[in-house]
Every structure is written in C-alpha cells, then in structure tokens.
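Encoded as structure tokens, the structure appears first; notes follow it.
With one protein chain held back, the other chains of the complex are shown just where they sit.
All chains are identified by letter, namely A, B and C, in their written order; residue positions are counted from 1 within each chain.
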C-alpha cells in the first residue's frame, strides 16, 4: 500500500503493466519526453524507452488507428488522448473499427485497445477542456467504458483494462487527479469490471454517480445525514458493462433515485439509468427519478461553477426526492 | 399536391430551396453528376450548375468543414453524407464546430449547416450501411435532430431545416425512401420543428416512434386493434427539440408507454424518453416503460430481420405493456 | 485449420525482385480465376442469390502482381475490391462465396456485406466499409512487427478516392515518422464512385503525395502484372531493409460499375470505357504469354474452363451450406457476453420461439 493521488495511481498502473508485460506499450501526444500534459506518463519513457512509450504526431486518427493495428498484431497498446474533448478526430476509428472489429471478423480479430483520457470540468477549461461525453461511447456496442473515482480504483481498473480482451475507454476525472490521496495496493492490483461500489449505505434515497461527481455526492449525503435523510451513494465505476443488479437492488431498497453526472442531461448516461428504473423497478419507485447533471449547453468557462453539479445541488435534489410522494 | 416517394420529396425540397434562395447550395460525394447514390439530388446539378450542387472529394471532414465556412460567410449549405455510417470522419467538425459555433462566439457566428444523411437498416447493408446513431447527435447541445417518416414531412421538415437559424442533422429513413408514396404539398411547404404528430389515437398504450419505425408501429397498432388494445402512435419527427408536451400528454392519458427505435437500446434515444417519463410522468405510469429497439450489438447483415424491430415485436411489447399491472 | 484451396500455387516465402517467367502463367491463372469468379458473382447478384457485389474487373493485374510479390507472412489490409489478392493469398472461392452468402460457413458469421471479409490464418485482415481506416491499421501493425522484430511488411490497399481520407494522411505521416515497413498500394482506377480523379485532387498524380511524408512514391502501370510485381518487390525489399515505407500508385481502370448498386453510364462515356477495355490486363498478359510461347490458345480455353468449373463447384457447396443461427448475432460483441446482452439474447430466443421473430 502506498498513498497516491489519482494521477499517480494511473502512472503506477502503467508502470506495472509495462514492467510485467512486454506487449504493453503507450502512445500519444506528449506522453514521452514530456511525461504527459498531466504527468500521467511521467518517467515512463526514460525507464522503458521511446519504443514502448511513443510520442506521436498530432493526430488522434493516427494514434487510435495505429493502436488498432498494434492490437490486431497482438500487442496491448494503451493510447492516450490528451483531453476527451480531442477524441473526436478518432471517433471514426473508435466507433467503426475499435468497437466493431471483433464482431465483424466473426471473432477472429479481437481489438484490445485501451484509450485513456482525462475528462470533465472543474479546471477552468471552457468548452474544449471540460467535456464528459461518455454517453457517446456507452451507446457504442463493443466498447467498455470505465470511470474511476479514487486512486485505488484508478490503478485497479486500469490494470484490468490493459489485460482485458476487449477495447476499453478509460475516462480519468482530471478535476480530482491531484485533489484526493488514497491508499493504493502495490503490484498487480486489479478491480473487476461490471461491479459498482456502494460508497455509503443509506435507506432513503439511492444516489448514482461516477468519476469526479463522487466526492460531491458523498459530501451531499453527509450533509443530509444531519437532516435525517440517509442517502446511499453508489459509485458505478463501470458504465459499460453496467452493474444493473446493484442499481436495481439499491432502488428496490430505497424506492428513490437521484442520478448525477457532469455531462448534459439530454440523452446523457443518466437517461439510461432512469430508463432502467422505469423498465425494471417501476413498482419500487416512490418518487420521480431525479437527474442532477450539466445543463443542455456546451460547457462554459467563466461560469463553470454554475454549470457543474455541486454537493449543494445534489443535496437539494436528494432532499426533494426523499420528500416527494 | 403531388404524389411522391420520400426520396422524391427530399429532392423536391432541395429543388424548392435552390430555386427560391440563391444562398442555398448542396455539397457532398456523388451528389452532382450522379444525382446521389439514392438519387436524392437527381437532376439538381443539371438545373442549378456545378457551383451550387457541388461534387466534393471523398472527405466527410472536408464536406462538413467547408459547409461550416460557407455558413459562417452567410450561405445556407446543405451537406449530404452518403450514409450516416460515414459521418464519423466529420464528427469532430459536427460536435466541436457546428454545434458550438454560435455559443462559443457569444452569438456572433450562427452556423446554420444542414447535414442530410440516409440512416437505418432494412436494406441489407450490414454493419456499415444500416446504423441509427441519432443518440450521439441528440446528446450534442447546439444541434437539432430531425427524422421524417413520410414524404410530406420529409419535404416540410427539410425546408424548415434549410431556413432554420440553427444547424440541423436531417436523418432520412432510407428503408422507406421508395416504399411509401404520399401526397406532398407543392411549393414552399414547411413543417415546424418541435412538434410531434399523433398518427393514430388510442387510449391504452402510447407508442413513440420515428423514421422507418413508424410504419411498423402503425401496423402493430392496427393489428392490436382487433384484440381490443387501442394504441396511440406518436411520430416524434423532431428528436431535438423534443415535443415533451405531446409525450407527457399521451402518457398521462394512457398510463403506458412503448418506445421504438432501430438503434441499440443502451443509451439510445429511447432512454431519454423513458427517463422523461420516470421524471415527469411517474405517477401516471401504470406499467413499466418498454423499449423495442435494436439489440446492443453492431448491426448484422444476414440476420438484419432478427435485429430490426418489426411490427410483431412491437405488437408483442404493446400487448404486454397493456396487460401489465 | 487451413483451407484447402484448388487455386493455383500461392507464392513462396522468398520473393524475387522480378516476376520470373515461370510464374507468369501462375499470374495469368489467378487473373483468369478472379475474372471468372467476378463475372459469376455479378450474375449471382442479378439473380438475387447474393445481395450485393463489388467487382474488380480491370484491376486484376495490379492485384495479382502485388500479391505475388508478398510472402504469406506479410499482413494484408484490404479495402473491398481485392478479390484477386484474396485468391492469390490462398483464400478459396468456397470460403469467399460463403461470405458473400453469409451462411454458416462464413467466418465473418454473416455479419458483413459481401466483399467485407478477412481471415486471420491468411494474414488477410477483415475489411470494413468506411474508406481508409485500414491504412492506419497497416501502419500500427507494422510498428508492432518492428517491435517484435518480425521480418514482414504490411500492405494496405485503397483507391484513388481514399487518398482524400483522414486515415491516408495520418497513416502515411506516421509511417514516415516511424519508418515503418509498410507498402501503401493505391489502385488508382480513376473514379471514386462517380467522382473522376481530376476532381478528387489537384495533385499531378497520387504517388507524389508521398513527398509530404518524406518517403518515395512510385507510379506504375497497373495493367501490367510484371511492372506491378517489380515495384512491390522493390518496396518490400526496402521495407525489410529498414528503409521505410513506399507509396505505390498502380494506374488501372475499373471496367465495371463501382458496385452492383451503381450505374457508371451516369458519369462516364462509352468512348472512355472502350478505350480502356482495349487495355484489358487479361488480354494483354495473354498476348504476352502467347508471344513468349508460355501459353497456347487451347490451353487458355482450358484455363477458363477449369476456373469456371472451380467456381461452379464452390458455389454449389456454398449454397448447400446451412444458414447461420439467429442467436449468433449476440456473439463476439465482447469476448464474453455481459449480463445485459445475455438477457437480450434470451429475449430474442424467446421471440424466435414464439414466432414473433422469424429466423
């Protein structure tokens, strides 16, 4: 166990994978000499060489396309996209190729590419350094979509991703890259996909969140506790595959649900959770399902604190949901 | 009034716009000499010249990027993407530029680009000539997303799109390009955005559908009528902006909802509809919300008839929903 | 389990610089087989026995010349028009017809339109439809081969129109920077569906585009199997010697439609077609073979006959192969089915059992 920040945990996961598996390599913009613009790959090129930690030209199409070729050949590429906002030039490769290779080849060509990328707001990044577009990828059959919310999960889920047989989009909540420190197991620590974590038990309302919204949700739950509202906070971690069981079990218990994410509401990931409840837990629901999300606008700069869901807004929604009948 | 197929109605809308507004132009692959691979632009280059009906090189990035530049300058470009499946090379332009130009410029630069593209299955197109990825675009603030289901709407909505101040993704259900003929008003016929159409009234279950799923939904409703189940069929037409009122009013009346689309279920457009109901019509719901959708796999070729929702599958879901309690 | 093909002998691992005289007849046999199968497939499509087809006529020499210059261990990243490459590779007509039909013998499991195939054991990577995406894959695979120190090259196939794609630019740029052992084999057939080359790019030719990436580009007469073979063999030797990638522009002509959905008379003249028909690569090679005494007219007729028989036999077998099972659409989305997908599979099976879905 070592105390690490989230970005350090990512770095340690990469280090572990590079150390133990010669097929693992890293590629992306500024990942080598510079150690990544968030320092996630700091020190790795020095240790593993520029053939395993590869600085690429400025082309996300090229990064993901090349990673696909490497994966087809048998390597385990970990591609970094500098910001999720810049993943779109690679969208064709991701949607048409990464996600569909295994399927279209009848299982002949697995395409185990890991794409790591920092996502989300809270760093004053404006429209193009703040987006949370996980819903695009969650809607793309063939991809797995993972979002850690703490250092230990970041390491454990990333190592699982690198050794998974399927392609994984690994979204790193950059806002909490350095704000939280936590104990992280040394060595080949793995956290399985498809398992949500109950971060706080509660009987009154279920709060579903992931990534950088987790600390906000927990803070909200703690504030409400003094008011006599016991919120259960569930960290989804694995958006695809989703731990449906955990979601349904919690709502069957509480009868109430608040869903939290940074992304715009309309057709966001929260819509799927709410739909799941409307389909499979309708008779348990005692109150309308609430979504606390970014607004249906692009991400603003000066006013990001208005746009981003915070603990107060979450608490307000939980309170309202707890009282509704 | 003239009897036209859906693709002819699209052609007439383009003809009307080109005739009446010198700022309108068309660009895309094979739209000129060839008249479009589905013949949607047939005859237009001959009539309006190759400077207004422009055959472009094979680059969706270029098509949409150039259209943006034209729109900024004040023209009204109508870009064709040959198949929705091939829109992804332009995804960065669409998500980062088209959708956000007005916002990021503080309203200085509207970006009224229309992107027309055939979508959906049913023509034995396999993975890459069958997709319905409307949810990606519906989740992108700043875009409007429109899907006609009949010739008159195709013309009226497309003319509204071309003269709208905002960018519009106009999805044409290619499967019914030629299978339905209908009366289409001549001249500058416009159908407003944001208004769903009640295609069939009913008291028992609300069925929400759009595009090529409409005929299937209507067929299902008609079959059920003899069993004593009266389904109300609502054609959403305008996915963004959504006619929330119509959706809620119908479910307040029927208490039951079945949502139909071709796209995969997970995080599909239907999730938003279900979420809306879970949020704003929970107390009206007498039965779980059902979604009849494509499965969460890529689109198959030989077995597309198994993948695609058909009237029988819709009827089955409506029947089940009508009986649930 | 390698497939038993009745096609002519595929190339040996060691590839000489020039196509030796004794391989010329092999080349011709492959071209005859490809042409024969192509014609049959066009008929099958018209008869509704396959749903769609992309013909290759006019491009046989380019494809066979290229494929014969490669070793079986070289990785091929095709577009959708490379029937002759597949045949040279040893992929049998039966296997291909299974794919075109989408039956239970189709290793793509009926998931793709005809022409979108691939077979790992032949190092022939499964194609997709979006143009160009295979180009960056070929570069990435070449980087992987470099890392593994495997003495192979990767070859990607694409058309003139595809030089405008994002992946062309990204792929060639990466290849230049990382000096990958990659051959970019562009079949310039002068059209991208209806768009003629002059409207696709204002560059004087396509090979010159390599300059932008700092490596050689070569124009070659794609109607001549020998020139193509030489160019590819040279590029391959350079790549294996660590000298990096090459862009080869094989100038050909698509004699038929873009696909069975296309009507080329809308965008090109009969005169132009006639001019190119006169340069038919099969006629040209046959003429050379006759002239060099490597072929007699009667033997030629026999070759065509054998090809027809082979295709007929393969077709009968493919058409007798059972259809694919419906619930197979839930396989291979992931390595194993997540619970929600398994639930959908079960639901689908129930709908099939109840007759709500037809198999």
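Note that contacts are C-beta pairs under 8 Å (C-beta built on N, C-alpha and C of every residue); 3 or more make two chains touch, one makes a residue touch a chain.
Being a predicted model, the structure only gives us computed values, none of them experimental.
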| item | value |
| --- | --- |
| Partners of the unshown chain among those that are drawn | A, B, C |
| Among C:212, C:283, C:316 or C:335, the residue in touch with the chain that has been omitted | C:212 |
| On chain B, residues whose C-beta touches the chain left out of the figure | 25, 51-52, 56-57, 59, 61-62, 64-75, 77, 89, 92-93, 96-97, 100-110, 141-142, 144, 164-166, 194, 240-242, 244-245 |
| Contacts of chain C with the absent chain, listed as residue ranges | 164, 166, 168-170, 173, 176-177, 179, 199-204, 208-209, 211-215 |
| Residues of chain A in contact with the chain not shown | 29-30, 32-35, 37, 55-59, 61-62, 85-86, 88-89, 124-129, 265-266, 295-298, 300-303, 305-307, 310, 312-313, 316 |
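Heads up, the rule we're going with is that only the chains that are shown with their structure count from here on.
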| item | value |
| --- | --- |
| Most distant chain from chain C, judged by the mean position of its C-alpha atoms | A |
| Interchain centroid distance [CA atoms averaged], chain A/chain C, Å | 39 |
| Intercentroid distance (Cα basis), chain C paired with chain B, Å | 35 |
| Numbers and ranges of chain B residues touching at least 2 other chains | 85, 88-89, 127-128, 266, 296-298 |
| Per-residue overlap in chain C, given as positions that touch at least 2 other chains | 106, 111-112, 116, 128, 130, 166, 333, 340 |
